[in-house]
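Note sheet for the following structure.
Only one protein chain is missing; all other protein chains are in place.
Chain nomenclature is as follows: A, B and C, assigned in order of appearance, with residue numbering initiated at 1 for each chain independently.
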Amino acid sequence: MRVAILGATGYGGAELVRLLRRHPEVTITAVYGHSQSGKPLAEVFPHLMDVDVEVEPFDASDAAARADVVFTATPAGVSHTVIPALLERGVRCIDLSGDFRLKRRETYRQWYGKETAEEALLARAVYGLAEWFADAVRGADLVANPGCYPTATLLGLLPLVKEGLVEDDDIVVDAKSGVSGAGRSPGLATHFSEVNENLTAYKIGVHQHIPEMEQTVTAVTGRAVRLTFIPHLVPMTRGILATIYARAKAGVTERHLREALVAAYADKPFVRVRPAGVVPRTKDVYGSNYCDLNAFFDARTGRAVVVAVIDNLVKGAAGQAVQNLNMMMGWPETLGLDLGPVFP
Amino acid sequence: MRVAILGATGYGGAELVRLLRRHPEVTITAVYGHSQSGKPLAEVFPHLMDVDVEVEPFDASDAAARADVVFTATPAGVSHTVIPALLERGVRCIDLSGDFRLKRRETYRQWYGKETAEEALLARAVYGLAEWFADAVRGADLVANPGCYPTATLLGLLPLVKEGLVEDDDIVVDAKSGVSGAGRSPGLATHFSEVNENLTAYKIGVHQHIPEMEQTVTAVTGRAVRLTFIPHLVPMTRGILATIYARAKAGVTERHLREALVAAYADKPFVRVRPAGVVPRTKDVYGSNYCDLNAFFDARTGRAVVVAVIDNLVKGAAGQAVQNLNMMMGWPETLGLDLGPVFP
Amino acid sequence: MRVAILGATGYGGAELVRLLRRHPEVTITAVYGHSQSGKPLAEVFPHLMDVDVEVEPFDASDAAARADVVFTATPAGVSHTVIPALLERGVRCIDLSGDFRLKRRETYRQWYGKETAEEALLARAVYGLAEWFADAVRGADLVANPGCYPTATLLGLLPLVKEGLVEDDDIVVDAKSGVSGAGRSPGLATHFSEVNENLTAYKIGVHQHIPEMEQTVTAVTGRAVRLTFIPHLVPMTRGILATIYARAKAGVTERHLREALVAAYADKPFVRVRPAGVVPRTKDVYGSNYCDLNAFFDARTGRAVVVAVIDNLVKGAAGQAVQNLNMMMGWPETLGLDLGPVFP
Partner (left out) sequence: MRVAILGATGYGGAELVRLLRRHPEVTITAVYGHSQSGKPLAEVFPHLMDVDVEVEPFDASDAAARADVVFTATPAGVSHTVIPALLERGVRCIDLSGDFRLKRRETYRQWYGKETAEEALLARAVYGLAEWFADAVRGADLVANPGCYPTATLLGLLPLVKEGLVEDDDIVVDAKSGVSGAGRSPGLATHFSEVNENLTAYKIGVHQHIPEMEQTVTAVTGRAVRLTFIPHLVPMTRGILATIYARAKAGVTERHLREALVAAYADKPFVRVRPAGVVPRTKDVYGSNYCDLNAFFDARTGRAVVVAVIDNLVKGAAGQAVQNLNMMMGWPETLGLDLGPVFP
């Protein structure tokens, strides 16, 4: 199958190239980019030196002629302007940006401060949290690939809220991310000397991934929730760890919590529930498509705690996008994704 | 004044040397250590090359003959065996370990899994959270220097609970620490290749600093509380950031929260409340005795959030110990502590 | 083909597991270890959670019954005691330690301070610098896998000395390594707080990889050389960068130097010579079996400079060992090694 990548000069795009060039069913036929078009991709990303392809300016007709599927790894507010033309030409799209994740335009406007697609198109997009919406993904021609924070948070939280083990109205998510999540555009907030040996919180209560998480909890449980969510920037390149705190319902123990995780992911190849008492670490999934999880119960305070880790650029972006491709095509879910974590 | 340091071969001890040798009223007359006694301190810590002192095996009579004040920077379970002999000989003691922080032996036993001092001696110890118990510290001959996590957490939380701005029964503290807090003894959990580019949680719900924080909240408010507290290990050397989540009482806004912080620390030289909306970062206090703080209000969920940062080895250990020394002696609180943060 | 790994609880062993479990022609039938035998490998290395194998105590008969090839990833001084029994039983061996690299016992004794195998067995071992000794490796039953520093250094240096572009008697190699090269045993020298944000040199002029490099230069050129070699420890986990300085012969220019590199590696899939003027970076080969190289000429001083980078655990250890396996078996050199570098 022929695939093209729009936004190949960002980190998410580069990861797509790393994964898709090893994918046995896929050929990358075009990579598109804006600022660096005309350059060999190997000049933009020296680690891809052995990939012989040039970055081209995007054109929907060209993409439709050369690809059956297009991945859009663009900044917020871009993909919704190009995807309609691709869909019209029969090209399937997997969007790694936030443009198609929220079902209501008004919500997007409010949290992103921008415009996005018509609601009809938003309705057509399937939210590609692969472990939870597999059936919908299978028939989709437009997949909204989840955000990095929502992937880690929802994989940890959904089993608990679905099984009714925790109170909906007392959930705190304290998330920590490596710096690659901020992308490749230089700025003071990602300047090495400012970030290294430093730790901070940001976008307190206003991160655009919040409505995405709330909408998805509602999609699974039918109940509205409000999450307190604070992301933190950690001096490392890759990895997200989400610590999820929720008040447990009466009688719930650690065993119930862990059983809910185990049951939810029994047949899911990319989610690994750790043995009781073992805390997941980000490095244990580095470079891979795994999400490692575990649940704990603080009996003194009655709080359930789930710790979930992913590699933000793989399971939190490019890897999950390939997983969605596999499901759309009816291929084995793990095709091309058998990458062991790189440790240490 | 003559001071001695017991446990000078650990990181806390080395920081005491860094601070005390510049202190205008103090002379370090002896440094004691166990495993490396007989060595020049400059061999144990090459950065202290210009400090001409040898590590000696500890002896209480010797210490009493040579020092007016002894700092004990020892592992848990050690200082309570040596401090009684020092106090009997009229030596004042500032203990950087956990041995004298908890007022009830049984609580210590439960959380530390060890024995500590008699309760009469525990009662005599003053908890040296300098900004909150200055009067008691002034008359003390035994100060229990606070733990690193409690220092950051309590400086952020106490103004809110004292002023009754938040509910007592819904408090979550998500704390993140650099690795130096784990001390200088090598082990797999602090091995560079295991920790670097890695992030994890540990001691979920069972960290020994929990009863210290709860006891201190009660000391200030008169009310019992239970905190959900989870520490995380971050791939950096120094720094603690505590993110404190609490349900705000009705009508409370960010302004109320920030005013409580500002009022609590108006005349406290080492606590800096950031301007509204500015998030503290650990690097902004690196190497200094500052605690930087700010409060936020997540109106959607009704949660108050405080972010507090310290250098765990300075304000969280050696720096606060010197601050306590200054207060015990009636010297200016900042004497010898005018260290600007080292940034970047 | 059935393979076993001795020393699977170290970093080199874990990398072998990562690579070999994806290798299409190989089944891992046993992993042996000393200190942690009896434990599931997934407990020793949580990132290998989905690998269902237990660490066993090593026994040569057992290994010979269960494996056709054994990889020995043991500390210096161990493999020479177990490999003879394996060879006698017809098992092929690939040794990742230094025990079989030096041809003269006396040299090993001098640089390693230990005993190693009989010289007859040392003579039988083929030095597995894959790009330079492919023919010998093809027929070998015992391969001495090169050290990490020699791999980077020799790949950079050999084309120049072989072509006679530089003087043999004026070569300086300044090498820099990430910390994973020091292995998984904790110690003060690899303690996070000591290494992070720190940089030092070590084993100045006495590193045990020196005779390995000199012996190999002689093997290729027929001329004796003496290298000045100093390794440095850099605060990162993976990666070696070797900066090689040599006095160029009269008339030599950057073009000659680069042409020698290009010619030497024209058909070598794992060596990438960068375009003129582009400096290799360690992260561009992270997690992969590549060695990236380039040559420069400092016309003012007449010095040739080669910069070579590898991932010390892949091309510098486990990856090259698998490459050697492929060559021993007559399989394509890249089988199971098509791992794109993980960047960023």
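Following the convention adopted for this analysis, a contact is a pair of C-beta atoms (placed from the backbone, for glycine too) under 8 Å apart; a residue touches a chain by one contact, two chains touch by 3 or more.
Note that the coordinates shown come from a computational prediction; the quantities given were computed from them, not determined experimentally.
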Where the missing chain makes contact, among the chains that are shown: A, B, C
Selected residue (touches chain absent from view) among C:Thr9, C:Ser79 or C:Ser193: C:Ser193
Of B:Gly90, B:Gly222, B:Gly251 or B:Gly340, the one touching the omitted chain in the full complex: B:Gly340
Listed residues A:Arg89, A:Arg104, A:His191 or A:Arg255, member touching the removed chain: A:His191
Where the unshown chain meets chain B, residue by residue: 11, 14, 17-18, 21-22, 45-50, 180, 196-197, 237-238, 272, 274, 278, 280-281, 283-287, 292, 338-344
Positions on chain A contacted by the hidden chain, ascending: 11, 178-180, 182, 184, 186-188, 190-197, 235-237
Chain C residues touching the omitted chain (full complex): 170, 172, 174, 176, 178, 193-194, 196-202, 204-205, 226-228, 230, 232, 234-239, 241, 243, 245, 247, 279-283, 286, 296-301, 303, 305, 307, 309, 344
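Please note the rule applied: only the chains that are shown with their structure count from here on.
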Leading chain pair when contacts are tallied as C-beta pairs: A-B
Approximate Å spacing (C-alpha centroids) for the pair chain B, chain C: 46
Interchain centroid distance [CA atoms averaged], chain A/chain B, Å: 38
Centre-to-centre distance between chain C and chain A (centres being mean Cα positions), rounded to whole Å: 36
For chain C, residues that touch 2 or more chains besides their own: 11, 180, 196-197, 237
